[in-house]
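Here's the structure we're looking at; comments come further down.
With one protein chain removed, the remaining protein chains of the complex are shown where they sit.
Chains here go by letter, A and B, matching the order in which they are written, and residues are numbered from 1 within each.
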Amino acid sequence: MADKRFFTVAGPFFIGELAEMTGSELSDPSAAEKVVDDVAPLQSARENHLTFLDNRKYLDYFRATKAGACFVKPELAAEAPEGTVVLTNKNPYKAYAIAAQAFYPTKVREEFRAPSAVIDPSAVIGPNCHIDHGVVIGKNVKIGANCRIQPQAVIREGVEIGDDSDIGPNVYISHSLIGKKAKIHPGAVIGRQGFGFAIDPGGYIPVPQLGRVILEDDVEIGANSTVDRGSGPDTVIGRGTRIDNLVQIGHNVKIGKFCVIVSQTGISGSTQLGDYVMTGGQSGFAGHLQIGSGAKIAAQSGIMRDVPAQEEVMGSPAVPIRQFMRQTAIVSRMATTKKGNEE
Amino acid sequence: MADKRFFTVAGPFFIGELAEMTGSELSDPSAAEKVVDDVAPLQSARENHLTFLDNRKYLDYFRATKAGACFVKPELAAEAPEGTVVLTNKNPYKAYAIAAQAFYPTKVREEFRAPSAVIDPSAVIGPNCHIDHGVVIGKNVKIGANCRIQPQAVIREGVEIGDDSDIGPNVYISHSLIGKKAKIHPGAVIGRQGFGFAIDPGGYIPVPQLGRVILEDDVEIGANSTVDRGSGPDTVIGRGTRIDNLVQIGHNVKIGKFCVIVSQTGISGSTQLGDYVMTGGQSGFAGHLQIGSGAKIAAQSGIMRDVPAQEEVMGSPAVPIRQFMRQTAIVSRMATTKKGNEE
Partner (left out) sequence: MADKRFFTVAGPFFIGELAEMTGSELSDPSAAEKVVDDVAPLQSARENHLTFLDNRKYLDYFRATKAGACFVKPELAAEAPEGTVVLTNKNPYKAYAIAAQAFYPTKVREEFRAPSAVIDPSAVIGPNCHIDHGVVIGKNVKIGANCRIQPQAVIREGVEIGDDSDIGPNVYISHSLIGKKAKIHPGAVIGRQGFGFAIDPGGYIPVPQLGRVILEDDVEIGANSTVDRGSGPDTVIGRGTRIDNLVQIGHNVKIGKFCVIVSQTGISGSTQLGDYVMTGGQSGFAGHLQIGSGAKIAAQSGIMRDVPAQEEVMGSPAVPIRQFMRQTAIVSRMATTKKGNEE
């Protein structure tokens, strides 16, 4: 189903093979020998395709799907149309992710040095790296094995990047130590000096920003996002954390492991997030706050105080989500009543 | 009036010619033979200049203008100062746009291939294209006639771009089919993989993002904006739609025709907008929503539910605009009363 101009499909696979690979149950064991040769969305899948149902909003599409096979939660299996083999799994989206990776495996890197790349002789670059056109790599940079550095990326003096990392085009990295399996999307800016200056009647006096950016292993930074380096302490992003597009991370921010930071979030200087924190799009954090592990910050929230672990907050200024819902309901009701009075 | 270092003016034009070109009425038909040789803002225009009044906020500037001629709505014509020829038009801003295009026509492209551009031999590039320094064009890319690809732009394998398109510097495009007359501003990132992963206690499992970005004809994408490709379905932006700077468009989003998406808006995955939708700056949309045609979303609104066609909404969470105004007024009044009590 995927456009052949952009994607190359592997396969086909036996349905039994896919069930095993993903830890799913086959509703009809005799279907194990059937094959599917691609993945596709519920609406457009045909009998040779594998699909999934994750969001109940799309249940009607599931009932009408023409797909040959479908990952679905056990409790929804009975809704499957005839002709679709059901692969039940508690986490059908995860099962789909694993299967789709089998159909569309990551390409193996081929060693390449573009003639236009400017690589300082003191830089150390591991085996099987793909260094693309116009890349600039500074003094004493260290890049691990199997990395891709995409066109026009600029890697400044002293930066270290771990194995299997992918640095997008037009990315700028300075003053940073980057772990393995990093994925830095196009246009991201990592390690520029933070917004630090002393206020003085005669103007602003820049404060030398002497910290670094530390990205632990398996961190993803979205397109055109910006991560400022520390002012003295470091800016740190923990293992496995996913940062979306157009996000701003201020100096000295610490983000724990496996956080999800959705697009256009802004985190001010020196704020610390625990592990597994999720922030909705366009949420904003004042500086010097402590956000506990597992906290969930709703989209557009304005965080002005510490948030305890596991708390879900919403609003600007943010309050616990039930409190926010109550506030919203009361104000809405008052406005409706008032309207009745006026008319 | 425009700085000669940056702009080259055509003309002069007879006022009668400009009236005809823009469908305007001359208040004084005898003025048709007068000429103006440039356009200028109300405040700084002189007798050889053409200007316009669109926003009533600037009515005082109009009354005092030294301009030789001015586009204005018929009902305001009487406010013109002596010495200014009035060109009445129901849409004076549109009339000005047409006249200003005559004074400052788009330059004709000249065929050019920068020696530093890296163009895969399999790429097909139409006539009269300007391929600038440091551009990287991948395998099987197809670019139509009269296109400009500005410095350091990276166009990945399989991408297709229609005639008369202008791709800005440092732009990244992959997995995309782009129509005619596209205008992609500097630093935009189009077609990177969306923010898609399955959640698992052991980390996040990336879900291969197998869709594309489809830009229909005459679409504009602002500077440093990001448009993620579909996860399976496509991300689609309809004909004539204008997207401003620093906007985030998530995977599978569908935007209809002639929408206006103002700066720093964020639209989450799988949300669909009809035609002629307008979104104010910094507005945000949750995922999987339906926004009807002609809906108007005020700046900073947080859209958490479907919005019917033609509805105007505001607030976070957004409500119909009259409801929002009432809520704001009531809360404000309560706070004022309360203040009275306290003092």
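Simple rule for what comes next: a contact is a pair of C-beta atoms (placed from the backbone, for glycine too) under 8 Å apart; a residue touches a chain by one contact, two chains touch by 3 or more.
Owing to the predicted nature of the structure, the values given are computational and were not obtained by experimental measurement.
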Residue of A:Leu76, A:Ala123 or A:Val319 touching the missing chain in the full complex: A:Val319
Full-complex contact with the absent chain, from A:Phe14, A:Phe112 or A:Phe195: A:Phe195
Contact partner of the left-out chain, one of A:Gly23, A:Pro81, A:Pro206 or A:Pro308: A:Pro206
Residues in subunit B touching the chain absent from view: 1-3, 5-7, 39-41, 43-44, 55, 57, 91, 93-94, 96-98, 100-101, 103-104, 114, 116, 132-134, 150-152, 168-170, 185-187, 218, 222-224, 240, 242, 244-246, 258, 260, 262-264, 281-282, 299-300, 316, 328, 331-332, 334-336, 338-339
Contacts of subunit A with the absent chain, listed as residue ranges: 116, 118, 134, 136, 140, 152, 154, 157-158, 160, 170, 172, 174-175, 187, 189, 192, 195, 197-200, 203-208, 210-212, 224, 226, 228, 232-233, 246, 248, 250, 264, 266, 268, 282, 284, 286, 288, 300, 302, 316-317, 319, 323, 326-327, 330-331
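Keep in mind that, in the parts below, only the chains that are shown with their structure count from here on.
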Centre-of-Cα separation between subunit B and subunit A, whole angstrom: 28
